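Every protein chain except one is present and positioned as in the full complex.
Chain naming follows the written order as A, B and C, and within any one chain the residues start at number 1.
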Amino acid sequence: MIRVGIIGGTGYTALELIKILLRHPDVAITTLTSRDESCPALSEVHPEIRGRLDLNFSIFEINSFTEQVDFAFCCLPHAASAAIVKQLLACGIKVVDFSADYRLNDAATFNQWYEVEHPDADRVGSVPYGIPELFRPEIKNAELVANPGCFPSSALLPLVPLLGQELIESTPVIIDSKTGVSGAGRKPNLKFHYPECNESVAAYGVGKHRHMPEINQIINRICNQEISATFTPHLIPMDRGILSTIYVSPKQGVKTGALREHLSDFYRDETFVRITDALPKTKDVTHTNFCDISVSQCGQFAVIVSVLDNLIKGASGAAVQNFNIMMDFPETTGLI
Amino acid sequence: MIRVGIIGGTGYTALELIKILLRHPDVAITTLTSRDESCPALSEVHPEIRGRLDLNFSIFEINSFTEQVDFAFCCLPHAASAAIVKQLLACGIKVVDFSADYRLNDAATFNQWYEVEHPDADRVGSVPYGIPELFRPEIKNAELVANPGCFPSSALLPLVPLLGQELIESTPVIIDSKTGVSGAGRKPNLKFHYPECNESVAAYGVGKHRHMPEINQIINRICNQEISATFTPHLIPMDRGILSTIYVSPKQGVKTGALREHLSDFYRDETFVRITDALPKTKDVTHTNFCDISVSQCGQFAVIVSVLDNLIKGASGAAVQNFNIMMDFPETTGLI
Amino acid sequence: MIRVGIIGGTGYTALELIKILLRHPDVAITTLTSRDESCPALSEVHPEIRGRLDLNFSIFEINSFTEQVDFAFCCLPHAASAAIVKQLLACGIKVVDFSADYRLNDAATFNQWYEVEHPDADRVGSVPYGIPELFRPEIKNAELVANPGCFPSSALLPLVPLLGQELIESTPVIIDSKTGVSGAGRKPNLKFHYPECNESVAAYGVGKHRHMPEINQIINRICNQEISATFTPHLIPMDRGILSTIYVSPKQGVKTGALREHLSDFYRDETFVRITDALPKTKDVTHTNFCDISVSQCGQFAVIVSVLDNLIKGASGAAVQNFNIMMDFPETTGLI
Partner (left out) sequence: MIRVGIIGGTGYTALELIKILLRHPDVAITTLTSRDESCPALSEVHPEIRGRLDLNFSIFEINSFTEQVDFAFCCLPHAASAAIVKQLLACGIKVVDFSADYRLNDAATFNQWYEVEHPDADRVGSVPYGIPELFRPEIKNAELVANPGCFPSSALLPLVPLLGQELIESTPVIIDSKTGVSGAGRKPNLKFHYPECNESVAAYGVGKHRHMPEINQIINRICNQEISATFTPHLIPMDRGILSTIYVSPKQGVKTGALREHLSDFYRDETFVRITDALPKTKDVTHTNFCDISVSQCGQFAVIVSVLDNLIKGASGAAVQNFNIMMDFPETTGLI
């Protein structure tokens, strides 16, 4: 039985993580921390799991924490996370980090996009990027895994195999993403106030979203050249789910059907990536760890549609998948 | 006082049309027709206007209809519409047609995309396309105006001035549109059954949507060359509103700011098109006749966001705007 | 042309008020105040009316305000409102007050329910309660009208005629209300954060809601006895609309049909109250100033369903209706 601690346990990803881990036969959640000094009751913060987990929130303290846990999931905001992760690693605790702190492989890029000095710059660049289907071997041997962003997961799962096989041009790569509001987290803000975003669609962060360098870094590595994907996220009036519509140009002579076929081959043995004939909708995958992907044609472009649940395959489900790989459990445990 | 008849009065666009016309000081709605033989009570079909319009639905009959009306709005499905419109015109009744029947300027293209023989093929090609801000002079003198599709309106309002001025390349033009469910009409269908489309986003009709030739025809005319815009509509869990995200390449040396400036100049005297600095959201324009447009930059692409209410600026509002132009009323009457 | 000032112009009721007044031919909005020292641009706060009102927010200052306006709508929170209203009245400005400050006819009751000392206690009890259909004569001659709460409006419109005519018992009167989230105002709060209240229903304030004494005060006055209605509000995942389901006992020998008939008679000449045969839904009245009411039977109880738009008939529409009465304009001006 692995003793697991969750750091930053009041948000939506933490709730999903708890729910998944409660179904995991080899895990005992032993500690939940919150930075809220008032330490509210668990059933008040997450009434959904009332009666199912006999724990209270505590303030993180490195000694007591490391005594109680074998493995940590860190759900803190960027910068706050790395400051704690480096302490955990120093104590020999393995970690999946939900923040962006170890996703980029260059501290300068991090500092620029996140406008803060990276608290653990030396480690940056050596941490596996936790999309299991793409980077399983590195994840397997890691002490720390950088859990990927939700938008990047939806885009990279179809793009990496196609770019890697040179089936599509490296430009244009246009990623038009639509996300449910839980992606914005649990902190109240006028933009996510119900009457503001209900019955409305909006683009946001055009040209400025922090998931853009994350996407570009991976596809640059795959293509071995400087690529600039165009990425536009949109806020959709629903709780959860991401649908990314991706416009790419097949290489001369490559048919759309060949793209679909390659993706089918590439993911043939993967449980959680499904290549579909019909256009998938987010509802096909919400509350699951699946990512469904279709490929269609529109004029000279291939139109890829990729859907996943931002809180599960885009966060906590992927985290547990990474945990399973790191700890040698069957990869689907707790997730199906 | 203009006596107005509405043909096909049970749908959502008809309801919006009735509500607008009830606020129009120079209009009396004298006839409402429905193809439903049971002729349900108006307050049953549209409880919202209960007590505000003392009319019942009748079955369309050309003689009694033309006796009672000076002007007709035809809200029938494609093909059904043209069959009636040609009779109305023969009787000297002016018409705004909501269907797609007179939008394309080539009957063969119509037959191919709509899979039916056009019932009034001779007239096709000579009917103004009713986006008032773009084609006002032709509309002014017309007996019949083809009210434009909701998606094309959202795309063409920003694209036509930019392509016309040669500020952007004619390829790629990628239009990623998001629409509320009322765009699908009022006929029950599993796809639009509440629990199917609520809390979900889906792309549909990729590469096959009938608004694509409509968009391409207009921009081809403007650019004087064969252009293929890529158009992907998405169904969003909300009642109304369209947001189109349009990805274009500015011509060499043209800055994004110049695109915005040109749009501002172009629409300076237009009441219903607003060029905004902030990214617009559909809620800024739902229940109004406005179309709000912004221009941003993302890498080498300009990202245009255009929002309107599919039932108003994308249908019934535009129709009344066309009516006002055809009948020499101030263009904003009933619409503001 | 009446010069109108709106105090506290950043909220949802203020936006609806502005939109209605922009359609009112006899009104010019000359001042908009906000307590936000940053005085944000109007188009930033209310992008919907961008370009339609050439005003900026200012901080309220009694002298400049009274120079510019003939009539004031005060949309401030309770207690803040009365402190300003008494100054306005002293300067001879007529006022419709949206707050609860002058709704209760007893300052002690106010102090107890609102947990603050009333800033204008002497005037309490002499201010008409602004449901036009019920209290038109007093409103007509008033300098100040207390605009009613949204829940009380939905409940009192059916209850007052029935209790006044002694057609129903004075107990039990059970009011189960369902409201859209805009009723909670525009200030962000975890409870109204999109992912918290979307896809969920909750009761709140059971036995403690401040609209309960407001309802009881009016029905006590009508019945001339101490009555305690039971009132439970519920938060519904939608923007706007209130539906109140009201359970009452017809007096011995009174049939449900007689209740409906009496309501029909009572409201025969009223434009904005419609007694319906079918069960009304909130969508029949949202974005309008109508209140639709039905009466059904379930066992020994009559089940009354009453629907209105909380921001219009439940707030800004009623306010303009009161304004029209106070200023001798036709009552429906701007509202239909």
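The rule is simple: a residue touches a chain if its C-beta (ideal position, glycine included) is under 8 Å from a C-beta of that chain, and two chains touch if they have at least 3 such contacts.
Only a predicted model underlies this, so the values are computations on that prediction, with no experimental measurement involved.
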| item | value |
| --- | --- |
| Sole residue of A:47, A:125 or A:330 that reaches the chain not shown, by the stated touch rule | A:47 |
| Which of C:231, C:266, C:290 or C:329 contacts the chain that the document leaves out | C:231 |
| Candidates C:33, C:99 or C:282 - the one touching the absent chain | C:282 |
| Residues in chain C touching the chain absent from view | 172, 174, 176, 178, 180, 196, 198-204, 206-207, 228-232, 234, 236-241, 243, 245, 247, 279-283, 286, 296-301, 303, 305, 307 |
| Contacts of chain A with the absent chain, listed as residue ranges | 22-23, 43-44, 47-48, 50-52, 199, 274, 276, 278, 280-281, 283-285, 287-288, 292, 336 |
| For chain B, residues in touch with the removed chain | 12, 180-182, 186-190, 192-199, 237-240 |
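Rule of thumb we're sticking to: only the chains that are shown with their structure count from here on.
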| item | value |
| --- | --- |
| Innermost chain, taking as reference the mean of every protein Cα atom displayed | B |
| Chain A-chain C separation of Cα centroids, rounded to whole Å | 46 |
| Approximate Å spacing (C-alpha centroids) for the pair chain A, chain B | 39 |
| Multi-chain contact residues (two or more partners), chain B | 199, 280-281, 283 |
